[in-house]
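With one protein chain held back, the other chains of the complex are shown just where they sit.
Showing chain A:
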């Protein structure tokens, strides 16, 4: 089980994007308010992550990760892991600070609460990226490459796998992530994901399809409608 932690400064462009910004003029005062929260968030949000890899085996009712106690059902994950020899489970969290700030500021300073929420989203995204990079480095040591992060709730991979995923990572102890009775993670700014490890010749070409295809809220998603989906690769939003 590999663990990491770090502080990440939420990216200005990403924060604006999560706030629904699409070109509106932002006056100095609002910009300063956003910037001030972004700076506080960079200082106060402590991200943690944990990951582990297991051999992939095809079980009758889905993809099994041998020795983890996790079976991943459904066609989406089967396709995602098609050709993978191993798969990593990862859990990353931005901790309780964004949740607490968002809740406690909501009444008195709703604008700050919104920005905290957006900073929490980007912080956990960066933490999951960091965990993913560690998995990729681990894969590279064995001459393998990794696919993209596939989270429970994408496609037909149900949230019902969350208890097993978090238990396999001992996430309550290792990163402080718990589940509600309805399978939502608390702290809320937390991510779990499956990453496949492939030999170079079996690596998936994930540029051919939009990840929105697998998404359960594609029809209602304002980010997708705005042409700025949540999964864009880093280089495509470098202009921010």
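Worth a mention:
Here is the rule we use: a contact is a pair of C-beta atoms (placed from the backbone, for glycine too) under 8 Å apart; a residue touches a chain by one contact, two chains touch by 3 or more; residues count from 1.
Here is the rule we go by: contacts and distances are computed from a predicted model.
With the options "Secreted protein", "Putative spermidine/putrescine transport system permease protein", "Methionine synthase" or "Amino acid/amide ABC transporter membrane protein 2 (HAAT family)" in hand, the undepicted chain maps to the protein name "Methionine synthase" (source: UniProt). Of the candidate positions A:53, A:146 or A:192, contact with the unshown chain belongs to A:53. Along chain A, the points of touch with the absent chain fall at residues 1-3, 5, 19-22, 24, 26-30, 33-34, 46, 48, 52-55, 67-70, 95-96, 99-100, 102-104, 106-111, 113-115, 117, 153, 159, 164, 167-168, 170, 172-173, 175-176, 178-184, 186-188, 216-217, 219-222.
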